[in-house]
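For this view, one protein chain was removed and the others were kept in their places.
And now, chain A:
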Amino acid sequence: MEDQLYTTTTQCKTWSFGPSTLSTLRSSTNAAGVRSIKRGWKRARLEASSSTNTPLATTPIPSSSNSTPIPIPPSDPSSIPDPETLTPSEELTLVNYYMLRLMAMSDVFSFPSSVKATACVFLSRFHLHHSVHSYHPKHLLTTILFLATKTENNYLSTAEFCKRIPKLTPEAVLKYEFKVAGGIGWDFEIRHPLRGADGGIMELLTALTSNNPDPGLQALKDKLGQTPSRRVTDAAGKMKAFLTKEALVSDVYYHYTPPQIFLGALYLADKELAEAYIEWRFGENSTMGRPLKKKKKEKKGKEKATEEDSSEASKKPPALAPKLIPAVIACADMMLKAQEYEKIPVDVLKRIDKKLHRCQNPQKFLGAGSPIGIGNEVAPPAKKHADEAAVSAPPEKKRKTEEDMFGGALR
């Protein structure tokens, strides 16, 4: 039943991919993002050629931290080449960098690991279908984290949430919430390996302290040395660290099921332990955690026992271990590789971001057009003025309308 139930989850149905499917998906998303950039630049060029003589309509917005503003050459926009777009792997690098930022942000709030993990998966899933060309992750981080707090039953009011992060307003948090929620296909429930890992360790510890005459368990105990429980708890601590970092940054959530990820993390934490554990649980003669029954059966009656044995043997599927161990090792490798993302030099990231900045802001280079992608929109200055005027100018009238018992006159 366990596997059957897992196959009904959205994580299995819509968010699990084989490696090649995932890479095609990423490249098609990248292509869509590139297309939208191309379109934006084309439009900007048209605008620029039609208004070369007029002064700049849009004021250049303050550039983001790691990009240097390039002097505007309004003379000949056609001489400027189209910007270099990001490759799928560059996109992934950028997303992963922001995922690490997201983790750091979650630690600021000291949210439980489930919130952190959910937020990371949200970010990853969102950018699986939405190119960073159109949605720069830096604008989405707070929204995603806020959504994750709600999803994981760790709700904080927006006001409370914004207090911890400087210059953050509730509007900014909520602005893209709908977009993000739709972008992850409204699949809020993420099956994390975290609780499952707790369960597995729990069961292992219980089995180690019991005096179960299971030969598989005896073999496991022999392998673990003098203090098996101690060793298991140590491994569990390391495993948890892997699960809350490497597992999230890598693609294992798309390629493996939660128990496999947990075993992969256990494998990274303690290779010997993980192998022995899998052999015990899913090996040829595994009892699947049940107390031994065969001896009891023999006591009851030989005939019945053999009958049941034969029926059980015919029903019993082949042992899982031979198939599971390679999967777990591959999963572990994938997580190990994800560690590289932390070591990516800053100048590489800067270069990528600069490229993206150029892509998204044709108006700075062509002298016309509008920024591409969310979060880059410039608030129209005229409207801002009007707002200010509305706030400042008629205090008299406002007071009057407020004092009037039936409100102001209808407009």
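Keep in mind that, in the parts below, a contact is a pair of C-beta atoms (placed from the backbone, for glycine too) under 8 Å apart; a residue touches a chain by one contact, two chains touch by 3 or more; residues count from 1.
The definition used in the following text is that contacts and distances are computed from a predicted model.
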Which of "Adhesion regulating molecule", "ER membrane protein complex subunit 1", "RNA polymerase II transcription factor B subunit 3" or "Ras-related protein Rab-7a" is the UniProt protein name of the chain not shown? "RNA polymerase II transcription factor B subunit 3"
Sole contact to the chain not displayed, among A:7, A:89 or A:285: A:7
Which is it among A:45, A:130 or A:357 that touches the chain not included here? A:130
Candidate in contact with the missing chain, chosen from A:84, A:107, A:160 or A:203: A:203
Among A:80, A:100 or A:374, exactly one should touch the missing chain; which is it? A:374
Even though one chain is hidden, which residues of chain A still touch it in the full complex? 1-7, 12, 16-21, 24-25, 28-29, 31-33, 35-36, 39-40, 43, 129-131, 134-135, 191, 193, 195-203, 205-206, 208-209, 229, 233, 254-260, 262-263, 281-282, 288-291, 320, 323-324, 327, 370-374, 376-377
